[in-house]
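A protein chain is absent from this complex, but the other protein chains hold their places.
We call the chains A, B, C, D and E, going by the order they appear; numbering starts again at 1 in every chain.
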Amino acid sequence: MVQNLAIGKIAILLASLTEDELKQIKLPLEKFSYCQGRVGSMNMQKVISAVETAAKRNALINEGYYRETHSLYHAIMEGINGVTRGQAAIGEMSRTVGLRFAVVRGKPYDHPEEGEWIAVAFYGTIGAPVKGSEHETVGLGINHI
Amino acid sequence: MVQNLAIGKIAILLASLTEDELKQIKLPLEKFSYCQGRVGSMNMQKVISAVETAAKRNALINEGYYRETHSLYHAIMEGINGVTRGQAAIGEMSRTVGLRFAVVRGKPYDHPEEGEWIAVAFYGTIGAPVKGSEHETVGLGINHI
Amino acid sequence: MVQNLAIGKIAILLASLTEDELKQIKLPLEKFSYCQGRVGSMNMQKVISAVETAAKRNALINEGYYRETHSLYHAIMEGINGVTRGQAAIGEMSRTVGLRFAVVRGKPYDHPEEGEWIAVAFYGTIGAPVKGSEHETVGLGINHI
Amino acid sequence: MVQNLAIGKIAILLASLTEDELKQIKLPLEKFSYCQGRVGSMNMQKVISAVETAAKRNALINEGYYRETHSLYHAIMEGINGVTRGQAAIGEMSRTVGLRFAVVRGKPYDHPEEGEWIAVAFYGTIGAPVKGSEHETVGLGINHI
Amino acid sequence: MVQNLAIGKIAILLASLTEDELKQIKLPLEKFSYCQGRVGSMNMQKVISAVETAAKRNALINEGYYRETHSLYHAIMEGINGVTRGQAAIGEMSRTVGLRFAVVRGKPYDHPEEGEWIAVAFYGTIGAPVKGSEHETVGLGINHI
Partner (left out) sequence: MVQNLAIGKIAILLASLTEDELKQIKLPLEKFSYCQGRVGSMNMQKVISAVETAAKRNALINEGYYRETHSLYHAIMEGINGVTRGQAAIGEMSRTVGLRFAVVRGKPYDHPEEGEWIAVAFYGTIGAPVKGSEHETVGLGINHI
């Protein structure tokens, strides 16, 4: 059951590092499927939808099966809990987010029976809907898929 | 009000990268005060206390003033919300954490009047109190100080 | 203070069993007032309103008194907490519900001074706004009235 | 993706109906693996542990794989959110629970690729640690496994 | 249904004003039953228990009936939500409270059918378990009884 590939750390780095920085660190990206994206909104539905759409478009989940949609959805919501820290709401609380995100899918555990897992990471800003009135925020959700 | 130094990203990288990886990425560490630490526990009090103790020992906060303790406490709790994703509890929910953390203090904003801010980042694992029965977790809290 | 009539169980069965199944189990329905209804929505206000309207239309609460509205409201919200499991939101979190509900009012406790109580139960599905992308969900709220 | 076997409803009925009542309703129990149990405690860890132990003892999950433990854990916590309605805590909030529970595993969806799912249902009482000072409570968690 | 006696405001003032200040403001205390108390603890059970004990000792609730215990319990928990602002926990989050509280029972509404209501108010400090490292906090819960 030993985990030797840090799927969550990879997702966090894909979401928070610049392209240049990513080149400087050796990540075992060839062992995973992944995608990256961006979303800015006061509307949590749009954030969820941006991640779901990117994951589907990049064939990270098979949208024909609810099983996979379900796994991704809960990983997204866990990540959003990190972003929002205490109450999973954005616009209702008068705040807006500008986020980069990454979805990573693969086998982080040694034992083949542990199967595939999915990680969703967010990095960006959260704050008032006024430019500059914001600070950084991070979130990570992980689920078996 | 433009933020040009990503205090939260630095905290996340200090908590999640290995020493080797940290050398590969250029981080403006000289512009901040920071410390790193580790804590493993089923007890959230111990996690909070580990961060507070490290921050005080490294003179990141002046423990003589409640003002600074207060700022750090809320940053820690925000970070723990990311780690626990939905309910800020560990042992009560039969889970244990093994975390590396970083506390970073400095001036992330251009404008000098924005003053100092503090970031608390966690990276590690959360799961059942059984070796290997865990997945990664991340949290970041940021506050003005 | 012994409770000998399970008002909550009756509500759950009224919400989740089919008419045929309900006939197969003997429930002491004659000892309670109750109503059943259905609601499907991404909007939590509509779910709350559907239950309140059904309860008023069936004279389960006297809408002239805030006291009774208040009791029902908190019972509904407790039931919704079971349905949503962790965050009382639906559409904001990109999910939709299709629910059957039941409201039951009566005296579940032996002692006459324990007076009347109200139970609100939900049973149905929660999931993405895509047919089939959903799983079951249940909630029960109970309050003195 | 049509769900034709209500795994959650079966779990709720297994947790809430008496043996006699269960005989009166035809449930497709032969299509699922399941177990039933009881737990009474002010300690949420004991509730979680009672369900995990019962599930393992009855071979509902393969405890050798974290994947399955993870799926069960999140289903338990979702069910506990229904039981506690708003704050997943018991003793810390001066309340105690007396619960019957059921764990059901199987294939609720038509399409074979939807695979196996797990449902955890609770039914019982929650209240002050004084006999009779309690009312009913219900919770259901569902996860892909 | 017009409320002409502010039971909640009276509770807040009883919890937060000094004896001298209370004499300066005319409060319609003769129209209500009430009690006042103090509790300091890192343990939420002790806070709940202090209020319940004071309410019973002063005959504000009839402890023979769960109905009344239930109403008081939910009012206390609502008040504690104000005190803890976001997560109903104290010691688990490394904080301690020093609170004065008041319980007020009576008929705040004009219409006699609105019956009796109960208000539980807290005022005091919350903070680190270090003298002076604390700030003020307030909470109010109201329920029909």
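Here is the rule we go by: contacts are C-beta pairs under 8 Å (C-beta built on N, C-alpha and C of every residue); 3 or more make two chains touch, one makes a residue touch a chain.
Keep in mind that this is a model prediction, so the values were computed, not measured.
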Visible chains that the absent chain touches, using the contact criterion stated earlier: A, B, C, D, E
Of C:44, C:102 or C:118, the residue in touch with the unshown chain: C:44
In chain D, positions touching the absent partner: 86-87
Touching residues (missing chain, whole complex) on chain E: 1-3, 6-9, 12-13, 16-17, 21, 24-26, 78, 81-83, 85-86, 88, 108-109, 117, 119, 121, 123, 125, 131-142
Contacts of chain B with the absent chain, listed as residue ranges: 1, 62, 64-67, 70-71, 74, 109, 111, 113-115, 117, 143-144
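Simple rule for what comes next: only the chains that are shown with their structure count from here on.
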Contacts common to chain A and chain B (chain labels): C, D, E
Intersection of contact partners for chain B and chain D: A, C, E
Interface numbering overlap (same over half, different under half) for chain C and chain D: same
Chain D on chain E, rotation in degrees - Cα superposition, rounded to nearest 5: 120
Distance between the centres, which are taken as Cα means, of chain E and chain A, whole angstrom: 42
Per-residue multi-chain contacts in chain A, two or more chains: 1, 66, 70, 86-88, 109, 117
Chain contact graph, described as a line, ring, star, complete graph or other shape: complete
